[in-house]
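One structure follows; several queries about it will come next.
Apart from one protein chain that is not included, each protein chain of the complex appears where it belongs.
Naming follows writing order (A and B), and every chain is counted from residue 1.
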Amino acid sequence: MRLDDHWFVACRSEALRDRPVAFTLQGVPLVLFRGEGGRPGALEDRCPHRNAPLSAALLRGRELECAYHGWRFDTSGRCVSVPGLTGPPKAPAFSARAFACLEQDDRVWVYSTPGAPPRREPFRFPNLAESGYATLHRVFRVRAGLQAALENTLDVPHTAFVHGGLFRTDRRRSEVEVVVRRFADRCEAEFIGEERPRGLAGRLLAPRGGVVTHVDRFLLPSIAQVEYRLGQASHLLITSAMTPVEESLTQLSVAVTFRLPLPGLLVRLVLSPIAVHLFRQDARMLALQSDNLQRFGGERFASTELDLLGPQIARLLKQAARGEVPPSPGEVLHEHRARMRL
Amino acid sequence: MRLDDHWFVACRSEALRDRPVAFTLQGVPLVLFRGEGGRPGALEDRCPHRNAPLSAALLRGRELECAYHGWRFDTSGRCVSVPGLTGPPKAPAFSARAFACLEQDDRVWVYSTPGAPPRREPFRFPNLAESGYATLHRVFRVRAGLQAALENTLDVPHTAFVHGGLFRTDRRRSEVEVVVRRFADRCEAEFIGEERPRGLAGRLLAPRGGVVTHVDRFLLPSIAQVEYRLGQASHLLITSAMTPVEESLTQLSVAVTFRLPLPGLLVRLVLSPIAVHLFRQDARMLALQSDNLQRFGGERFASTELDLLGPQIARLLKQAARGEVPPSPGEVLHEHRARMRL
Partner (left out) sequence: MRLDDHWFVACRSEALRDRPVAFTLQGVPLVLFRGEGGRPGALEDRCPHRNAPLSAALLRGRELECAYHGWRFDTSGRCVSVPGLTGPPKAPAFSARAFACLEQDDRVWVYSTPGAPPRREPFRFPNLAESGYATLHRVFRVRAGLQAALENTLDVPHTAFVHGGLFRTDRRRSEVEVVVRRFADRCEAEFIGEERPRGLAGRLLAPRGGVVTHVDRFLLPSIAQVEYRLGQASHLLITSAMTPVEESLTQLSVAVTFRLPLPGLLVRLVLSPIAVHLFRQDARMLALQSDNLQRFGGERFASTELDLLGPQIARLLKQAARGEVPPSPGEVLHEHRARMRL
C-alpha cells in the first residue's frame, strides 16, 4: 500500500546537520541534506550517472558531491557540475529525482510523491507553543506495518495484557460507553464515564482519581492521538506521527504534550522512562505479530465491537491509497455507540 | 509435497509441560499445549483476532491466553473468552484452527489435516514393552527433505563412505543377494547371507560373528526401520519416525530397541554415542546434499540397482501426497532380487 501526496516525518531537525542522511520512505531510498539557507532537501538516493548512493556523497557547501565521479546536485535535484566536462552539464537526464521537503515543528518532513508540488500541508503538532504546556519528544522504530502500528497505538483492550499493571489490568473492570465517530479524513473514539486509569500512569495524570475525558483519534495519513483530560488542571495529549519506512517497518515520531498539576521536570523524569517502557512492550508485540503475518503469508483478522478504530483505520488508509482524500475534515459522517468493560 | 491425513511426532511427551510450545509441521506453524486432563492440543500458531503467535501466549489453567488482547482458547480451538466484551464471544470466526493431537508411546502426535477427524491411528513403536528389550530414545533434526532423510536412513552403500570404519568399509566386500518387496503402504529390502557388519557396531551386535538377518523397511508416511537379528540372542531394531518440519528440515524421533547378549547398561553406554556420531555424519552429508539441491534449483538423480528403496520411497510418498493410501498393508505387490557387493 502506497500513500501518495502526503507528508511524513523523516527525522528531528537536529538530526540533519552537515552530512547527508539516508532515509527510506515507503520503500524508496532517499538522501536528506541541507542546501541553500540550510533548507532541507530530499533526493532519490541514487546518482543519475552510475546509481551510486548519494547518501555516501560529501556535502560541499550547499551541494551534494557524489563519491564516485563527483557529480554535484542541489536540493532541487539539479546536476550543477560534472567534473571533467569541458562545458556545463546539460540538465534533464542528469537530474536526481527530488521530493518536496520542509521543516515544521522541529521536524524534517518529506512529501511522498516525487517531482510534484505538494497538494496539502504537513500535520501540525498541537499545543507545542501554548503556555503551561510542556512536551516530550521521542522517535521510535517498530518492525510492523503502518496500519498495525496505528491500531496498536489507539487500541485500549491490549493495554491490560501487553502493559499489564502499568495502566490497566484485567481485574476490576467496569463497563463504559464509547462513542465512535467517523469523518472524511479521521475517526475517533470517545470514552464516556471512564474512571482514571489504574496504575502509575493514571496516578500521574490524576493523583486524586476522578472521571476522565478520554479520546483516541486517527488522522490521515498516519497520525495517532491519545488524549486525556481531567477538569481544567490535567491535560495529556500523546501525538504519534508515523512514517511508513518499509512494508514492515514504521517510525513513530512521538510528542507527549502535557499540562499537569505537578512540576514539569518531575513529570518529564517519570514520563520519559514510562513512554520508553510502554513503547518497548508494544514494539515487541508488534514485531511478533508482524513476523507471524509474514510466516502465514498475510493477515486474517477477526474483529469484535471492542475493535473500535482498527477497522476504520483500515478503511481510511485504503481510501487514501486510492487517492481519495478530501481536502478538509468536514462533519461527522457516521457515529455509533459501543459498550466495553474497561 | 504435502502429506495430508497423517500423524507425525511433534515431540517427546516430557517436552510438553506447562508452557505452550511452538512447532512447525509441513511448513505450518503450530502451538502445542496441554488442556483438559493434561491432554495435548495443537492449534494454528496465530490468534484469529490480530494474528499474534499463540506460542507467545500464557497457559491459564487449561486455556491459552493470547499475549496481545487476552483472548482465550481451549484445545479444540474454541475462543472461550474475549476480555472487555460485555457478553460471551460468538464462536465461529473467533476460533483458532485445531489439529487432532494425542499422546502415544511417550510422544505427542499431530494429525496433519486441520479440523478433520483422523482417518487412521498413529504408528506404534514396536517392542517397547516386551521383556528382555531395552530402548534408547533420541530426537534429531536434519537440514534435509523428508524423502532424502528416509532414503539416507535406509541406504546401505553410503555407510562405507559416510560412516567409513564404523560399520562398513570399502574394502573386503563380498557379494550378497537382496530381496526387495513392495506393499501398498510400505517397502522393504531383506539381505540374504549378509555377514556380520564389520567395525564396532557389528561387534556389538554379534560378538562372535555369524550370518545376520537384515531388513531395511519404509512404512508410510514417514517411518524408517533398520532391523538386525542374529539367531535368538540378538535383535536390534532402529525405528525412526520422521516429521517433515519444513521443505528442507526433518525431525527424526529415533527409538533403538534391542535385546543383546550383553548387559543393557553397557549397550546403552556404547550405543548412545555411536548413534549420535552416525547421525552427525549423516546430517552433515544430508545438509550438503540439501544445500546443493537448493543451489541447482532442484534434484536430478540417477539410480542404479543398488538404490534398493530410494525409488520406492519416492513413489510411495508421491502416492500418499495424492491421498492414495490404502487402509491396510495387505500383501506383497511386487518382489524382485538384486545383487550387491557389501
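Following the convention adopted for this analysis, a contact is a pair of C-beta atoms (placed from the backbone, for glycine too) under 8 Å apart; a residue touches a chain by one contact, two chains touch by 3 or more.
Keep in mind it's a predicted model, so treat the numbers as computed, not measured.
*Asks:* Out of A:G84, A:P117, A:P273 or A:G297, which is the one that touches the chain we can't see?
*Replies:* From the options A:G84, A:P117, A:P273 or A:G297, the contact with the absent chain belongs to A:G84.
*Asks:* Any idea which of B:R97, B:H158, B:R229 or B:R268 touches the chain not displayed?
*Replies:* The missing chain is touched by B:H158.
*Asks:* For review purposes, identify every residue of subunit A that touches the missing chain, sorted by number.
*Replies:* 29, 45-46, 48-53, 56, 65-70, 82-86, 89, 93-94
*Asks:* May I ask you to list the residues on subunit B that touch the chain which is not drawn?
*Replies:* On the subunit B side, contact with the omitted chain comes from 148, 151, 155-158, 160-162, 170, 173, 175, 285, 288-289, 291-293, 295-296, 299-306, 339-342.
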